[in-house]
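One protein chain is absent from this view; the other protein chains keep their places.
This part shows subunit A:
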Amino acid sequence: MPDDLPLLEVRDLSVSFRSRGRDVPIVENVSFSVDRQEILGIVGESGSGKSVTAMAIMGLIDAPGVKITGSALFRGQELVGLSQRSFRHLRGREISMIFQDPMTAFTPVYTIGWQIDEQIRVHEAISRTGARARTVQLLGDMGVPDPERTANRYPHQLSGGLRQRAMIAMALSCNPSLLIADEPTTALDVTVQAQILDLLRNLRHNYGSSVLLITHDMGVVAETCDRVMVLYSGRVAERGPAEAVFRQPGHPYTGALLDSIPPLTGPRPERLPSIAGAPPPPLERPSGCAFAPRCHYVHESCMILPSLIAYGTQDVACVLPAEGHPLPPRAAGAA
């Protein structure tokens, strides 16, 4: 397969759940791609459909009445509609996932090492000792002190940071080409968070893995990602190279998210600006721009659903740039 094709190409992915006789759209027509050894950040607040997008790619949504349409090509293989049996060979081996809360993500009754061994042995014909040797190696690579002893410990005996390292070690155990990290640092304190992000950033060099990083924290994106996609209420608001998005956000929502990061230089603001209101529930999503009710720049043309338009190196679902009133560029280093 040629190397210039993206590793994962998602096109018009929609996910809807059936509730009380109605299809509730959670994710609508989301498209993006992840290149080899690239880190893509998916940003959005709770309920914006970030996690559902990831779960749909992993084939982990099995609620009754769920409808997934569109296409997700992983190394040329269609994932939407793939049988669970075929998914099983991809999951853990080609695509791995780490989760938000490392406290509950391990089965409490088995040792960390046992659980990593299990994943290796499910996908590869390898002896017990061979699997354990690799487990210890991985734990060591992830910066776990005394990996041999740690492998024999139970999840509850480890700190949150160590558990997340072990989780990443487990996700990497079969050398996956794509790692989906669903809010991997949200449950950790700030110093540990920085270490874990460092680890994720270096994966592409050490393991050649691409990372799909799901977060609600623009600061995490700024530190880690090559490209970023902002989701709002199940739709793409903006997507593009992280640097460009941070320099000149095209969507007012992105701008508002960036405003909510505390500045590192200059006078400390009394209060950080916040976005008034809450995102609309899926059933009450406006037919026009979903952000319109909370937007400072709302006007008549926002009542029609804006399509994604090219804006510099970015794609923006907002009428402002086309109307000749783009948001002002942001001071460098503000993020």
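Observations on the structure shown:
The rule is short, and it goes like this: a contact is a pair of C-beta atoms (placed from the backbone, for glycine too) under 8 Å apart; a residue touches a chain by one contact, two chains touch by 3 or more; residues count from 1.
The rule is simple: contacts and distances are computed from a predicted model.
One chain of the assembly is not displayed; among "Aldehyde oxidase/xanthine dehydrogenase-like protein", "Cytochrome c-type biogenesis protein", "ABC transporter permease subunit" or "histidine kinase", its UniProt protein name is "ABC transporter permease subunit".
For the chain missing from the display, the contacting residue among A:Ser19, A:Ser46 or A:Gln84 is A:Gln84, taking the whole complex into account. Residue-wise, the contact with the chain that is not shown comes from A:Glu118, picked out of A:Glu9, A:Asp23 or A:Glu118. Taking the complete complex into account, A:Phe106 is the one of A:Phe74, A:Phe106 or A:Phe291 that touches the chain left out.
By the touch definition given at the top, subunit A reaches the unshown chain through residues 58, 60, 64, 84, 88-93, 96-97, 99, 101, 104-109, 111, 118-119, 122-123, 154, 156-157, 167, 170.
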